[in-house]
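Written below as structure tokens is the structure these notes are about.
Only one protein chain is missing; all other protein chains are in place.
Up next is chain A:
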Amino acid sequence: MRAWTRRLLVPIMVTGLLATAACGSDEQPTGNEKITLNVALFGDFGFKPLYEEYSKAHPNITIKERISDYAAHHQSLISHLATGSGAADIEAVEIGYLSSFTATPNRFHNLLDLGAGSLESQWLPWKWQQGLSTDKKTLIGLGTDVGGMAMCYRTDLFKAAGLPTDREAVSKLWPTWDEYVATGKRYKAAAPKSYFMEASGNMFRAMVEQAPTGVYDDADKLIVDSNAAVKKAWDLTVDAIAADQSAKLAAWTPEWSAAFGKGTFATIVCPAWMTAYIETNAKDAAGKWDIAAVPGGAGSMGGSHLALPKQGKHAQAAYDLITWLTAPEQQKKIFKATGNFPSTPSLYTDPDLTGFSKPFFNNAPLGKIFTASAQAVQPQHQGPKQGDVFNTIGAGLGRIEQGKQSADDAWKQVLSDVAKLG
């Protein structure tokens, strides 16, 4: 090759290479022999051992899992849906985001078309409903866990404050949230340096989720300003803040995680999945934690669905996998491993589940407590920006906790911020 051709050709080739490299290639295997299914989750769902079991029975299926954190997972899912590529075959969707997808269901495979209709009886009716689009014609996701609520508490702190420690007696302290806050006042009087609850936002959220309607009415209209249940929850939470009951911890922060172990607060609203966080963050406090009933009856906080984005090329194979992963048998295994509570009521009479207890929680009967809680849940309609609305109200409570605003000013700002969301 002559010198000039080399000088001219090399840069052209380099440019060309860069251009093709940028395009990349992700060809799908033709034929049905080997299929790789990608599963995208936020946090650990406890699926890993199940994949191995499934691959043994289906040697042609390879399962790959990718885990990111809660917010990043949902954000990348939405951008992948919007740009039309990059979503996994199977995507987990938490209830806080699910309602924005059920409002615009066209980017997901309709599981009813894939045969999910016959499985409906497996799930709690409200859990099934949550996965349906607004017009009830599309099913976006199959339910994994539900967040039936309980109240986790520290027996040692209760003892020090002169409160009963036995879980039956503790449950009797707070049939209602008013009595919960009243108990908190007793607690603060006896142990002024310690806090009764980790953060007021959780208490507020639990109260609203227990009401027949929450922040949205059935027509997806925001009713934060008109729903008396919301205002009542707000006022009672403000009352608890004024009594200095909250440790003012923001969830998922390092301070929050550290506080579990150090025992700076005595109670935390405890959906089933929360037990796993308590166990990991408070390793040294084994046996000191116990679980009582949640004030105000029951309600569900959190919980997820598994959905199939339309971009996925192996709809049938992915559907087969999620029906298996969410079948009662598998949900039971996951509950025992991670604490995520099944959404399949056939298990609620299974002694293997109802008899389940954990030494970490002073042998509290987790199975029995969360079963009772999940069965008592009254379904509540969730609107498209459910999660954002709660975050906005939570910020308002945060401003009161940090002494930035009076309760009235905070409420006014919450209402105007929420109105902007609509």
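Definition applied: contacts are C-beta pairs under 8 Å (C-beta built on N, C-alpha and C of every residue); 3 or more make two chains touch, one makes a residue touch a chain; residues count from 1.
As a convention for this text, contacts and distances are computed from a predicted model.
Colleague: According to its UniProt record, what is the protein name of the omitted chain, chosen from "succinate dehydrogenase", "Pitrilysin family protein", "NADH-quinone oxidoreductase subunit C" or "Sugar ABC transporter permease"?
Modeller: "Sugar ABC transporter permease"
Colleague: For the chain that's not shown, point to the residue among A:Ala250, A:Ala372 or A:Leu415 touching it.
Modeller: Checking each option in A:Ala250, A:Ala372 or A:Leu415, the one touching the absent chain turns out to be A:Ala250.
Colleague: Among A:Ser55, A:Ser194, A:Thr213 or A:Thr264, which residue is in contact with the omitted chain in the full complex?
Modeller: Result: among the candidates, A:Thr264 touches the missing chain.
Colleague: Even though one chain is hidden, which residues of chain A still touch it in the full complex?
Modeller: Residues touching the hidden chain, for chain A, are 4, 7-8, 11-12, 14-15, 18-19, 22, 69, 71, 75, 78-79, 81-82, 100-101, 103-104, 106, 250-256, 258-259, 262, 264, 384-385, 388, 391, 394-399, 401-405, 421.
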